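Below are the structure tokens for one structure; questions will follow.
All protein chains but one are shown at their positions in the complex.
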Amino acid sequence: MTGRRVCVVVSARPSYSRVKTALLAMQSHPTLDLQVVVTASALLERYGGIARMLEEDGLRIAARAATVLEGHDPTTMATSTGLALLKLVTIFENLRPDVVVTIADRYETLATATAAAYMNIPLAHLQGGEVTGSVDEKVRHAVTKLADLHLVSTARAAQRVIAMGEDPKSVFVTGCPSIDLAVEVANPSRAGDLTEQRRGTDRRLDLPADYVVVLQHPVTTECEQARAQMLETLHALRDCGVPAVIFHPNDDAGSEGTTRAIEEFRTSRNGDRLLYLDSLGPTDFLRLIHGSSCLVGNSSVGIREGSYLGVPVVNVGTRQKNRERAANVIDVAHDRASIAEALRRQLANGPYESDTLYGSGRAGERIASILTEVPLHIEKYFSG
Amino acid sequence: MTGRRVCVVVSARPSYSRVKTALLAMQSHPTLDLQVVVTASALLERYGGIARMLEEDGLRIAARAATVLEGHDPTTMATSTGLALLKLVTIFENLRPDVVVTIADRYETLATATAAAYMNIPLAHLQGGEVTGSVDEKVRHAVTKLADLHLVSTARAAQRVIAMGEDPKSVFVTGCPSIDLAVEVANPSRAGDLTEQRRGTDRRLDLPADYVVVLQHPVTTECEQARAQMLETLHALRDCGVPAVIFHPNDDAGSEGTTRAIEEFRTSRNGDRLLYLDSLGPTDFLRLIHGSSCLVGNSSVGIREGSYLGVPVVNVGTRQKNRERAANVIDVAHDRASIAEALRRQLANGPYESDTLYGSGRAGERIASILTEVPLHIEKYFSG
Amino acid sequence: MTGRRVCVVVSARPSYSRVKTALLAMQSHPTLDLQVVVTASALLERYGGIARMLEEDGLRIAARAATVLEGHDPTTMATSTGLALLKLVTIFENLRPDVVVTIADRYETLATATAAAYMNIPLAHLQGGEVTGSVDEKVRHAVTKLADLHLVSTARAAQRVIAMGEDPKSVFVTGCPSIDLAVEVANPSRAGDLTEQRRGTDRRLDLPADYVVVLQHPVTTECEQARAQMLETLHALRDCGVPAVIFHPNDDAGSEGTTRAIEEFRTSRNGDRLLYLDSLGPTDFLRLIHGSSCLVGNSSVGIREGSYLGVPVVNVGTRQKNRERAANVIDVAHDRASIAEALRRQLANGPYESDTLYGSGRAGERIASILTEVPLHIEKYFSG
Partner (left out) sequence: MTGRRVCVVVSARPSYSRVKTALLAMQSHPTLDLQVVVTASALLERYGGIARMLEEDGLRIAARAATVLEGHDPTTMATSTGLALLKLVTIFENLRPDVVVTIADRYETLATATAAAYMNIPLAHLQGGEVTGSVDEKVRHAVTKLADLHLVSTARAAQRVIAMGEDPKSVFVTGCPSIDLAVEVANPSRAGDLTEQRRGTDRRLDLPADYVVVLQHPVTTECEQARAQMLETLHALRDCGVPAVIFHPNDDAGSEGTTRAIEEFRTSRNGDRLLYLDSLGPTDFLRLIHGSSCLVGNSSVGIREGSYLGVPVVNVGTRQKNRERAANVIDVAHDRASIAEALRRQLANGPYESDTLYGSGRAGERIASILTEVPLHIEKYFSG
């Protein structure tokens, strides 16, 4: 254990999906000493028990930091960020990593980046340079400006990172590790049973033949509308009469509104065609998506992994605004009629061709190699 | 008090100098409700008692937040950032501002920006788009990406902000309010007595006829070299044999090294030609600079206010690397011979022509007007 | 507003019930300037929206501090305590109270007491000297040792506070303000309609003729058993076949276990005889208790307000161990057979005589008078 100490902060189910193959590649790398820190919703059972999943996947957890406040509103999100920062400083002070890795654009990502920047620890950022809406858009680019090394998913993301003044030599297009999992799932010889791994149960999912998946998160800058926005989607589903698997939202400002809409729908109707899930493991989650007729909501999964898997997507609202996308996505506003119409079109269309916009596999290995070999430094200047 | 609530976070002597005329303009504005929050080193007497100065200048303090840890190293800086974030969230939760204003690139700036971004409060950033070295360079641009409104000092700063993907309509070139003070100081009819306002004393400064001013801060990304770097500058001064006024450094990682170098010099020699100061009020500070033969060190004051005042500057090391500058600056490395040679050249040259690169006055009024009138929003997209 | 500034920190539904009449008396007092700070679960809708209730009761909120972490386990409780401490320091720094009032024994109580003690603000503690089990027992007495003024409910509580070395002159037996509300509720002329005030709805409760109320919280030092303990109680209720109103637990370590037990019971049976509530306002809550046939669980309400109202109580487990009680309480272990047997005995017994052990009304007025008049100081010595 005398190699470069690489500390990766995993903070949520989506970020785990987008770094899992890189973590496994790092853990088995002979001259890299992996330190996994688990924080935020990744520690909470109701967001899928990611900490437990990590250990089941054979990864060792070096430290934990509980940081999520109850009452998801703008004040509690900002408080959680401050708390995450203080706890991560304490952890980095004791783990003394050579490089810290942060993923995407959540508040824990910014807390991780701030801690590393002030502690003079080189910072690598995964998934910079993409564009969306909401506060994530601000945070993702702020993290780019705090980071020393950029491991991005697409060529256009790389261009944007460089346009923001980053040194082109610090930018690497690796593809997204989530596509590594999608490649596996798309490969029929590896298909397996699909079980709900939530809360330690192993309930086998009893899925109908044709189902859609709903994955809709609150938009933090529109958090007051979260309940109304979710109701539009749920009404559209009912109007189309398709069976649906519905996931609970992320722990962002507004998530209580989204959850309330789901609860209202769940209790007000017999709900025979709706199945509610808290979370699935990364691979099972992709299997579920892969097997679905359409993905409805505003998760980036439809745009990223969905593009490779060719799954039809109805993307609702502003959350993924501007994100680079393949042909599999139809964009609509938070309006039940528009959602229902787009959903009928996608069901009629069926699966799309696979698109390698976000990668074609082996991103995890590439990231592990770069983190092992690239020279590390903390000084940078505005370039161009 | 029913106007727009504008909350300005003042955290250090330099940031106060660069916002003072804007604060006074806002406080006297009929439809703007100013909320001044004082935090970080601005609350500490040994950094100049800025809180006290603010009140002496007629400004009302709405809230205070003590955040600076002892033992200025990377860990304590990161801790102070987290602490500032938690305290500012608590304060914003209770002041409920309509817009938050943050200044320049210190850690409190990033804490302020993070709090505002997650609390869905529109954020205005002063002095974005400039370029330097150190962690400040990372933080300044990260704050730009978190901010909704950019009030920048120069046209080139505006270009850089826009290059980073900000909407040109959100960028305003106002000049730097510090130049408003410089205009006042440069006007001989307003010149006044120069007294040290430190710690409540009113000791009148007894300055020699020809003196240089030394203002050198640690570079956080080179914090281990802080003591050695300061010693080079002090040796150069001794070699040139000029009387000097020396200020204590900012509370950044490495400041203990800088201070130790000063202390060592102070006690090892009779020190008859060196005068040590903790701090002066913004106007007295500029009067001192204006009256000096040369400014030595790495403070941005030489480059900004110095350019308007035409004061010769010897800029040492990487801290101001790349910052836009006028003809009054000679750049040298941390090497006593180079410093001494540049100092002799500047003393021989004498005062430079005034340059309006960073503004020509009235920046404070312009900022107050913009903050009163501009439409506020929190949603933005990568532009260009 | 030039009177003594008295800052009361309200942090949960029970603490609001036990201070409400004192707050109203203070707010209308001519020479006392009340500052109400609302924090912890009192800010969260799912614990009853106490902040909203306070405002409906005509109380003005001076400051708020969101502090509750998700995932109620020992680590998050300790984290919430630290967060509450940092936020309360920030708030006290800006409100500058002359005396701080803290209530009972929750983690926010200890955070409040610690902040006041180190900030040299005299601290008054309500409900010291009582005895129970769990971490509350430790915290209550620790707060006594940090407090300068003790406003206790019973004569025996006063004896214990003095036994711990407190100056008898600093101890006042005021009775508990919750009994002021019980006196009102017990007075039939003031009885009113009972509506559920949760989440802004005004759903009128449709109660059966004979019902029991269940109020069972996790014991933090036994938090792993919370689910099993709640299941015993729920099974006992089913075995007795009585209709029951069941409340959700406090946000303590283990509360997810308690909630899960309730959810399991709710979904596994038709549940026709169980009504689940999140919270009620203090007065409605007492009306509900007053109208019930028996109270089952481990809430102190059965022992305090219940003693005055003469409501039969089945007290389960160690949480109220050693708390002074009247004749209305039967104690049993977490065992469904014992709980069911005790419940049948209480239903057969019917209402008890009113007992004034915890007061007989006017405690709120007494507390307001003492806080206005008593000399304040922060220096104390072990007495006796």
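Residue numbering begins at 1 within each chain, and the chains themselves are lettered A, B and C in the order written.
In this text, a contact is a pair of C-beta atoms (placed from the backbone, for glycine too) under 8 Å apart; a residue touches a chain by one contact, two chains touch by 3 or more.
All of these numbers come straight from a predicted model, not from anything done at the bench.
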**Request:** Considering the entire complex, write down the shown chains that touch the omitted one.
**Result:** A, B, C
**Complete:** In the whole complex, of C:A25, C:A124 or C:V139, the residue touching the missing chain would be C:V139
**Prompt:** Among B:L23, B:V36, B:M53 or B:L83, which residue is in contact with the omitted chain in the full complex?
**Reply:** B:L83
**Message:** One chain isn't shown here. Among C:R5, C:R160 or C:H334, which residue touches it?
**Reply:** C:R160
**Request:** Against the chain that's been left off, what residues of chain A make contact? List them.
**Result:** 63-66, 83, 86-87, 90-91, 93-94
**Fill in**
Against the hidden chain, chain B presents residues 43-45, 66-71, 73, 75-76, 79, 83, 251, 256
**Complete:** For chain C, residues touching the missing partner are 74-75, 77-79, 81-83, 85-86, 89, 92-93, 107, 110-111, 113-115, 117-120, 131, 133-135, 137-139, 141-146, 160, 163-165, 220-221, 223, 253, 318, 321-322, 378-382, 384
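Keep in mind that, in the parts below, only the chains that are shown with their structure count from here on.
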**Complete:** One chain's C-alpha mean falls closest to the whole-protein C-alpha mean, and that chain is A
**Item:** Centre distance in Å when chain A and chain C are each reduced to the mean of their C-alpha atoms
**Value:** 41
**Per-residue overlap in chain C, given as positions that touch at least 2 other chains** = 66, 83
